[in-house]
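Note sheet for the following structure.
In this view, the complex is presented without one of its protein chains, the others remaining in place.
Chain lettering (A and B) follows the sequence in which the chains are written, and residue indices restart at 1 in each chain.
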Amino acid sequence: MMGSEVGIAIALIALLFMLLIIGLEIGWSVGITAVIGLVWYVDQPLGQLAETAFGSLNSFTLTALPLFIFMGGILGNTGVNEKLFSAIEKWVANLPGGLACSVICGNAVFGAMCGSTIAATATFGKIAFPVMEKKNYSPKLALGAIASGTVLAPLIPPSILLILYGAWQGLSIVDLLAAGLIPGLTLTILFILTIIIQVKLKPELAPPAMSFTMREKLLALIDVLPFMGVILGVLGAIFGGIMTPTEAAGLGAFLSILLTLAYRRLTFEIVKRSLLDTVKITSFSLFIMAMATLISHVFNSAGIIPLIKEFIIGLPIGKYGILMLFFVMYLLMGMFFDSWSMLFLTFPFVMPVIVGLDINPVWWGIIYVMAGEQSTITPPFGLSLFVLKGVVPKHSIGTIVRGSLPFLIPIYINVLLLFLFPQLALWLPSVLKGG
Amino acid sequence: DQKVYKLKFSWNDIWGPKFRASQIYRPGGEMERMLYERSGGRIQLEIIPRMFPSGDMFTAVAKGKADMGDIAMPWLSGTYPIWNWGEIPGIVNEDPVKGLAEELAVYQDPEVMKIYDKTLKKFGLKFWFVTQWDPANGIWSNRNITTLEDLKGMKVRVGGYLPTQGIKELGASPVTIAGSELAPAMMAGTIDGVLTSLGYGYSIGLGKVSKYFTLTPLSPTWTAVTLMNAKSFEALPEDLQKVVMDVGRELQQMVSLSTTAEYVMSLDTVDLSGVKRTRLEAGDAEQIAQAAAAVEKEWLNVEGPWKEERPALLKAVKNAVQNYRDFTGK
């Protein structure tokens, strides 16, 4: 009896694995596996496929996703990042490896505007790298900073990854977004320290630091003030509880349109392209989510998920051992998948374990961001690596990888900090709820 | 006949493990154990948590995708108004302890059950037992609401079709926002109040952001029913059918007692937390009665399944309550 269930589980997972390997789109790989399980093993009608899809997507909370993507698209398409980068440069250029530090800070701020890793990598590759190259930065350090800085975007609110996780698993989006803020800031600092240490050890990596006058600094600040206004408006509306994240996303998109209109950067073409991009990202990701919900339903109905859960919880390695195990699993999976796909593929199995171990799901969400996002800079498949290679074709993937790997250390330190001090993530959400 | 009947029970644990009553459903809990023991091991329950989203559970059991399921009727009040008469104000006593007892009497009334059996049968379902929860009949807010005038224009978060109508009738503006963000929304003033129950509201942190809990006559009961797929039930031999129904009645009693006890205990918890419990003054009684009548009319007339059967059910329910009051002399 138990044996047959294990057999079913193994057969289905093997099928899924095979479909993925031959290059069938992830949503379809999951969907086909789920439907075979639904009809053959669980013996339920096909209508369940549509019912699950409708049920899992019919969520107002989740509509924050397209609205934030649209907002990021408008801002990303209108060149605000150039302003941002040049303003930040004025303030941090006096640090060792100042431009690389600017890229990190720029990512932190850009991360606050939009949740898209790809957009951040592409823009910083386009605008920051040529400047750094001209100023004799080592390509390794420059590209490493650009590729790794993108890990900040899904930590610092708003975060599309956290919205996907929260809406899917029925958690409070406000809690999750608030939980990401402080770990996002500590990681920013750790990244900057990583650059400073590298430059101190090998001064030839970067030119001597520059400094700017206060007047230049203030002028630059005024230049980006309106963008800061949008960020603070959106985050304030969410954390102040004035608006739901979805409403704040709508407001953010609207303000972005107004702002780019005021700068005379907005064209109909940009709006159209941003909207179509939004459709593509929403459709591809939420279709995978719907199919992942179905596979979770199938495995649950067949009694497989409780088996897996009991097996993992029964491992003699303790709670932290299991979390370590997950972390290593994501490191390995990250060689082939991006953080969104890993979320959808693994959480039907991982979440019951997390809940069973009585681990705070908000804290786990923040840990996952780092577990999942490390994949963007690890070879052979790393989203940031590939995007950056596309923008800066004359440098090899190898150079980008060698530049990025040192930045894994601050990510792991940040994870360790969160294990030691869970309050780094959980304090702000608890304050927002009135202590 | 020593055949073993395996039944799949789809369980969503809507109220979470804090509530004693939800414990009867858990794997190894009373429901599974009593069925197993009373049937001499011939009924084996497989309890599957989160097999279907709560909104889909009704059709899932109706179609036999699961043999049984716990279904939160208030969530379906817009879809199947008939089984949600409990949200009509004024039928049972607005005091939760009395209201719960009266409601339980209704679900034990043969006339009422006859209509339940008939109407559910059309969907391929069989009534098993009722799970009574802490009724959603109070407004958590920072305003001391003593008259309907205080309620005017307040943005009150409401769930469900009939309470939304009711809160409108009382002069407030209903707001629909996601349940997970209620406490922050209260704190920021996005909403001025939340209509929900004492225990549930406290459990999601409304006690920290409200000064008052005002008892209102809306949504006097908040009830889930546990339904069976009619075919799965009929496939059981007669002696096992009887076992199932007997166990259902016992569980029903058990849940009612523990919900009542929990409600009484939560009064102390809420009082100790500094939230003041208030109620509307008697002066508005007539207007409140009008609002209740309007909700009842809405329930009778809203388009949906079994519109023609609703007057009969309403009459039977009211009779059952009256019989209970006569019997207890209250």
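The criterion applied here is as follows: a contact is a pair of C-beta atoms (placed from the backbone, for glycine too) under 8 Å apart; a residue touches a chain by one contact, two chains touch by 3 or more.
The rule is simple: contacts and distances are computed from a predicted model.
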In UniProt, the chain not displayed here, chosen among "Xanthine dehydrogenase", "TRAP-type C4-dicarboxylate transport system, small permease component", "NADH-quinone oxidoreductase subunit NuoE" or "3-isopropylmalate dehydratase large subunit", goes by "TRAP-type C4-dicarboxylate transport system, small permease component"
Which residue, B:I43, B:L76, B:L148 or B:L215, contacts the hidden chain when the whole complex is considered? B:L76
For the chain left off this view, which of B:Q165, B:S210, B:N229 or B:T260 is in contact with it? B:Q165
From A:F54, A:Y263, A:F311 or A:Y412, the answer for touching the chain not displayed is A:F54
Touching residue (missing chain; options B:G29, B:G55 or B:G90): B:G55
Residues of chain A in contact with the chain not shown: 19-28, 31-32, 35, 45-51, 53-54, 57-60, 62-63, 65-67, 70, 243, 246-247, 249-251, 253-254, 271-272, 275-276, 278-284, 286-288, 290, 335-338, 340-341, 380-381
Provide the residue numbers of chain B that touch the chain removed from this figure. 55, 58-59, 62-63, 75-79, 123, 153, 155, 159-161, 164-165, 173-178, 190, 302-305
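Note that in this section only the chains that are shown with their structure count from here on.
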Report the inter-chain centroid distance for chain A and chain B in whole angstrom, where each centroid is the mean of the CA atoms. 40
In the complex formed with chain B, which residues of chain A make contact? 44-45, 48, 51-52, 55-56, 60-61, 170-174, 240-244, 297, 300-301, 303, 432-435
Spell out the part of chain B that touches chain A in their complex, as residue ranges. 8, 46, 48-53, 55-56, 59, 63, 65, 177-178, 180-181, 183-190, 205, 208-209
